[in-house]
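Structure below; questions to follow.
Here the complex is missing a single protein chain, while all its other protein chains stay put.
Letters are used for the chains, namely A and B, taken in the order the chains are written, and counting of residues starts over at 1 for each.
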Amino acid sequence: MIAQFRLPDLGEGLPEAEIVHWHVAPGDTVALNQTIAEVETAKAIVELPSPFAGVVSELTHAAGDVVAVGELLISFEVDGEDPATPEPGRARDADEDEVQTPNLVGYGAAPRSAGRPQRRSRGGRRAPAGDTAVLDAAPHDAIAPGIADDVRYERPRSTPPVRKLAKDLGVDLALVEASGVEGVITRADVEGYAARVGSPRAAADPGPGIAPAAPATAPRAEGGNPRETRIPIRGVRKATAAAMVRSAFTAPHVTTFLTVDVTETMELIESFRSDRRLEGHRIGVLAVVAKAVCLALSRHPELNSRWEEASGEIVQFGYVNLGIAAATDRGLVVPNIKGADALDLVGLADALTELARVAREGRSGLDQLTGGTFSITNFGVFGVDAGTPILNPGEAGILGIGAVRRQPWEHEGAVALRDVMTLSLSFDHRLADGEQGSRFLRDVADVLRQPGRAMLLR
Amino acid sequence: MTYTPTTDSDRFTELGEPAQLLTPAGERRHDPRLDEWVADVDLATLRGLYRDMALARRVDAEGVALQRQGQLGLWAPAQGQEAVQIATARACRTDDFLFPSYRELGVLLVRGAAPADLVLSWRGEVLSTYDPAELHVASPQIIIGAQSLHAVGYAMGIQRDGGDQVAVAYFGDGATSQGDVNEAMVFASSFSSPVVFVCSNNQWAISEPVTVQAKYPIAGRAPGFGIPSLRVDGNDVLACTAAMRWALDHARSGEGPVFLEAVTYRMGPHTTSDDPTRYRAADELERWRARDPLTRLEALLRAEDAFDDAFLAEVEQDALAFTSRMRAAAIHAVAGEPLSVLDGVYAEPHTGLDEQRGRFAAYLDGFGDDEEDGR
Partner (left out) sequence: MTQLTMGKALGAGLQRAMADDDRVLVMGEDIGKLGGVFRITDGLLDEFGGARVIDTPLAESGIVGTAVGLAFRGFRPVVEIQFDGFVYPAFDQIVCQVAKLHYRTAGKVRMPITIRIPWAGGVGAAEHHSESPEAYFVHTAGLRVVAVSNPQDAYTMLRQAIASDDPVVFFEPKRLYHTKGEVDLDAHISDAPPMGLARVVREGSDVTLLTYGAQVTTALDAATAAEDEGISIEVVDLRSLSPVDYRTVTASVRKTGRVVVTHEAAREAGVGAELIASVTEKCFHYLESAPVRVTGHDIPYPPAKLEKHHLPDLDRILDAVDRVLDRPNSLSEVAP
């Protein structure tokens, strides 16, 4: 079979050599290590010993040719199946092009390969996760007994920029649920948290909860009692709870109730539905209530104010940022409509529709979740009539609206089936007294009972 | 300049011609200092020494060829230095411990190195091959002169064990400039340790002639340290045998260290990457070729009718058998697995390194089955 000899690196550090003289010709029988050629590098003339014993079959270059290292020089006809073809100039490198030029102490630096630099393919496998695992100490360095490493407090995990963001927003990372790899709290997590539950910096903390949101984490069945389920207190739930506690135990809550005949409101709404000019605008009970609230607040500014302990002042707002409590997958959020008082009913209705949609998608922006001045919570959609809502911290009042029921009511001196709804107003007794709260509630109720009375307010 | 020896063994501190028992032409000479040490050397022994030197030369040639064929990255030719290497190693007991430099292939061969041992390090497959404890030879040392201290330390250990072994340090003329070699002589002398320093003065340290290293003959330094020394013809296998036997006996009997300067010549380049035509003259090479260690022994043996073509053929045959296995070992060497580079750094587990191994393994794992193992 044919065995080939390529010009090897000659220990001169140069990539090529000139053939000075062939000592053999095709057809010659050559012994192992017999000198077959003299080649000249820029530095010296070097004799090449034959790597094979055999018959010369071909000289690929002639005397006088300059040959690059790695180029085929001479071929032999040799015996046997495995001539153990020595491949000069490399130690079985997979890359054909890699020929190493030696220096005084060895093979020398590998030459740069031709072609565009490329990565080895990863064979479709995912790059291994960054190894941040801390190796167990080796037996020689065995951990001394007594160190339990599971009962240690660990801080929430995040990155420095995200920590800064949380700090700027006044968000406590301990309350934020992590969605990142290995339990790392991401920027989106912090923004989402602030969106849902508000940022203390803007004094609009998570709203009151009535309907419990779905637990943020799946309940974990513990080994202990199979009839107990343990759900970690984390994330949104934790934040909401904290805010509620803050609210409940800071502001003295008073709740007053008023049940009102809203049949005319319902008829009004019905008439809107068939009004072609209002096509595309969903005007519902909530929108009307919102309008009524905005109008009433202009007469009762004490219910549109904030108790600011730090500065020792009560801030009365000249606008209404109307928050609407919305139940989402992650929990309760209270996005607000800025300047709701400046909107007409259609504008309000549209704003509500949009607000609800965004909230349901969990995309309420930070701006929406902060800066509210008064809130409405519609627990009527759950089929209950009344409740004692907890104030959105920083706000003076929150109006809960119950379900609209068809029930017997007094109407024009007789008993008739009317649409009836109960209003539950909680307010901060520091900011408003019973009379003020009641009057406000009456004003709202009056508009709902007789929408035309809205014209008495501005 | 006159020199006054400072030890008792002043008969061994003459600095004239190196001691010689066999001329370049193959004639037997007498030297009263050395004769007694080779009185028992008969023709059979001489033929054995020739065999050893011939093998060393053949192995060396094969190493050069393998490098020229691209199978080895580097080779340090020992051509011309066979006599001192073979003779000194043969003179040792198997339980003496030898500390060679990277050029002492003759020493390795005498001590029983396998063909693969001669090539795998030069090929870059491994940093060293044989077990020093088996051959009683340390791995060839690349840091110039460092091994001289190791030999002295070993000899200090022999003393503490109450043993009668001897440690031998091999180094060249260049090494004698290194601090370690000089410190080794201080320690050896102060502690009277059983160590023999064998300096193969082959006239060249890469391109620097020995006159850069030594204004005064190298053998003349040792007595200054309190160590008796002898300057011997390094191409004379008989003289080297005698000198080494004397030296070993001196050390072994508790008399302390000995220094031998074997005057020889590096016929080849420093390594296969060196070009000696740049710094030495062709006529110098020819002068030394006329003093070749093998030809003079052959001449002696032929004159004694102890060397015929049959003997030569047999010697060459045996040498070829060895070198064929060398060649095969080089060509068929199996490269280590990627992760193996992390093995053997420590005797005991090291958490930092173990962690790195884990990472590297995970990284390599990520390349999938369609890849060859990364090389």
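The rule is short, and it goes like this: a residue touches a chain if its C-beta (ideal position, glycine included) is under 8 Å from a C-beta of that chain, and two chains touch if they have at least 3 such contacts.
Computed from a predicted model, the values in this text were never measured in an experiment.
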item	value
Selected from B:A19, B:L74, B:A91 or B:A138 as touching the chain missing from the view	B:A138
Residue touching the undisplayed chain, where the options are B:M156, B:L294 or B:A333	B:M156
Candidates B:A25, B:L43, B:V186 or B:I206 - the one touching the absent chain	B:V186
Those residues of subunit B which, in the complete complex, touch the missing chain	97, 99, 126-128, 131-133, 138-139, 143, 146, 148-161, 167, 179-180, 183-184, 186-187, 190, 343-348, 350-353, 355
Sites on subunit A contacted by the missing partner chain, in the whole complex	130, 132, 134-138, 140-144, 147, 149, 152-155, 157-160, 163, 182, 184
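Here, only the chains that are shown with their structure count from here on.
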item	value
Residues of subunit A touching subunit B in the complex	5-6, 8-13, 32-33, 43-44, 46-49, 51, 84, 86-94, 100, 102-107, 120-128, 131, 134-141
Residues on subunit B engaged by subunit A in the complex (per definition of touch)	61-62, 64-65, 67-71, 73-74, 123-125, 270-275, 277-278, 327-328, 331-332, 335, 348-351, 354-355, 358-359, 362-363, 365-372, 374-375
